[in-house]
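Notes for the one structure printed next.
Here the complex is missing one protein chain, while the rest keep their positions.
And now, chain A:
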Amino acid sequence: MMWLAWRQHRKQALFAAVGLAVLAALVIPTGISMRNAFTDSGLAACLRGLGTTEFLRGDGCDSLSDMFSGRYETLATLSMLFVFLPLLVGLFWGAPLVARELEHGTHRLVWTQGVSRMHWAGVKLGLVLAVTVVAAAGYALMVSWWLGPLNQAGQSRMAELSFDVQGIAPVAYTLFAVALGVFAGTVWRRVMPAMAAALVGFLALRLVVLVQLRGNFLPAHERTFPVIGQERPNPTLGDWTFSTGIKNAAGEVMSTGEQIQCGPAVAGRPDTICAPYGPGAYNFELYQPAGNYWPLQFIEAGLFTAVAAVLLFLAVRQIRSRIA
């Protein structure tokens, strides 16, 4: 049975190997040069000097990190495309796994040889899931390493999309995508509809979790700093700030989505942007602290792995008793 599973899926394994090699060829040289630039420009030393101070006065490392981020901005943006890799694996490995057999009728050939369906399903799913985990872990490790300097320079690894291509979450997304594809294949029994269903299902759950749930997995923290003053939050802490705004002295929200600050020298002058907020107004931001990165990763990975397990169970049940 191993022989058959390998014979049927060796092409996909080859694609995965080639894909990882291409990724490595892309990521390793640029990653090394990025690291060199990170150190050589003095940014690394500057950030070390800054430490984890919560508030800054003056420039901090902003100009250095802006220069660094500017230089690698395109690559960083491109890296966000990796967010679709799990989906591709689900569409091209998961969906056809059972659906192609059912579409061609070859399940009637293979299920009437001297192996039980459960054995067949176990070996096929086992092999594909194992390759999936290895490939996804390889991709996640490489991207995590690669984005390291950018994360430190202020593009928080907690932020949307950045979070989604690093750590262990991508492995769970990939497992989920494959399980969803397999399950859709056992329900729709043709490759194209199974792929379509997997595409829609994957994007739907990912978006709901990303937009609605992730920020609430752990209680958010609030940080405040005055509108009139010189202390502002350290942007390189790596926090995930998802809500900002300004409140007046009474704590009423005056505006959202912006933060402003004016020096004490202009306090009270009516022609500055700070004037409308009155004395005692302060900026606020809701954020997940950088320290919550791994807890959030585990929660998100656990959620998607659990959904994948349920889908696989349902797929196996379909194979065992619903399909002829």
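Brief remarks on what is shown
To be clear about the criterion, contacts are C-beta pairs under 8 Å (C-beta built on N, C-alpha and C of every residue); 3 or more make two chains touch, one makes a residue touch a chain; residues count from 1.
Criterion: contacts and distances are computed from a predicted model.
As stated in its UniProt record, the chain not included in the shown complex is "ABC transporter ATP-binding protein", which appears among "Carbon-monoxide dehydrogenase medium subunit", "ABC transporter ATP-binding protein", "Phosphoribosylformylglycinamidine synthase subunit PurQ" or "Osmoprotectant transport system permease protein". Residue A:115 is the one among A:26, A:115 or A:314 that touches the chain missing from this view.
Touching the missing chain, out of A:8, A:65 or A:132, is residue A:8. For chain A, the residues touching the chain absent from view are 1, 3-4, 7-8, 104-106, 108-117, 119, 321, 324.
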